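So, chain A:
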Amino acid sequence: MARIALSSSLAPYTDGVLELELEVANVRQLFQALGERYPELRSHLEAGIAVAIDNEIYQDALLQPIDRDSEVILITKIAGG
Partner candidate 1 sequence: MRYEAPNTLEQAIALLSGANGRARVLAGGTDLLIQMRSGRTDPELLVDIKAIPELTTLAAEVGGYRVGAAITCMELIENAAFALAWPGIVDGVKYIGSIQVKGRATMGGNLCNASPAADSVPALIAAGALVCIAGPQGRREVPIEAFVAGPGKTTLAGGELVASFLLPRRSPRSGDAYLRFTPRTEMDIAVVGAAVNLTLDNKGVCSHARVSLGAVAARALLVPEAGAALIGTRIDAAALAKLAAAASAACKPIDDKRGTKEFRIKVAGVMARRAAAIAMERAGRHS
Partner candidate 2 sequence: MARNHVSATVNGDQVEFLCETGQTLLDVLRDELRLTGTKEGCGTGDCGACSVMVDGRLVCSCLMLAVEAEGKAIQTIEGMSAGEALHPLQRKFVEHAALQCGICTPGILIAARALLARNPDPSEAEVRFWLAGNLCRCTGYHKIVDAVLDAAREMRGA
Partner candidate 3 sequence: MSTMLKYQEKELKIVGTRPLRPDGVDKVTGRARFGADYNLPGQLIGKVLRSPHAHARIKSIDTSAALALPGVKAVVTREDFAEMPDEMAAVGELMINFRDVTRNMMAREKVLYDGHPLAAVAAVSESVARAALALIKVEYEILPHVIDVVAAMKAGAPLLNEKQYTAGVKPKPDHPSNVAKRLEYGHGDLAAGFKQAEVIIEREFNTKPVHQGYIEPQACLASYSADGQAELWTSTQGHFVFRAQCAKVLQMEVSRIRVTPTEIGGGFGGKNNIYNEPLAIALSRKSNRPVKMVTTREEVFRGTGPTPGANVKVKIGCTRDGKITAAEAELNFQAGAFPGSPVNQASMCAFTRYDLANVRVVGHDVTVNRPKVAAYRAPGAPIAVFGVESVIDEMAKKLGMDPIDFRLKNAAKEGTQTYYGPKLGPVGYVQTLEAARAHPHYRAPLGPNQGRGVATGFWFNIGNETTCSLNLQEDGTLTLMLGTIDVAGGSRASMAMMVAEELGVEFERVRPIVGDTSSLGFNFLTAGSRSTFASGMACVIAARQMIEKLRQRVAKIREVPAEAVAWKDGRAQPADAGVAQFAPMTLAEIARMGGKTGGTIAGHAEINAQGAGPGFGAHIVDVEVDKQTGAVKILRYTVVQDVGKAIHPAYVEGQMQGGAAQGIGWALNEEYVYGDDGILQNPGFLDYRIPVASDLPRIDTVIVEVPNPNHPYGVRGCGEVPIIPPMAAIANAIENATGLRLREQPFSPPRVLKAIDDAAAAKG
């Protein structure tokens, strides 16, 4: 079960839940599981969220594997100028 943490900017879409554990093997499964549990989060997930897996940031990396004991943090995507 990977430990999932959400940045506080996503709290409004998860009724304030910011930490949970999920049985997921990659980022895509993570988004599906979160989308089912928190429908309001769904529109933000696929294109608007970056994922930090054991402190390495992955943007748009749906197939990136998530290990059993990984620590995963969801953050909003970063763009630049």
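The rule we apply is simple: a residue touches a chain if its C-beta (ideal position, glycine included) is under 8 Å from a C-beta of that chain, and two chains touch if they have at least 3 such contacts; residues count from 1.
Criterion applied: all candidates are chains of the complex that A comes from, given by their letters.
Remember, predicted model here, so these are calculated numbers, not experimental data.
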Of the listed candidates 1, 2 or 3, the one touching chain A in this complex: 3
Touching residues on chain A, where the partner in the complex is candidate 3: 5, 7-9, 11-12, 15, 43, 46-48, 52, 55-61, 63-64, 73-81
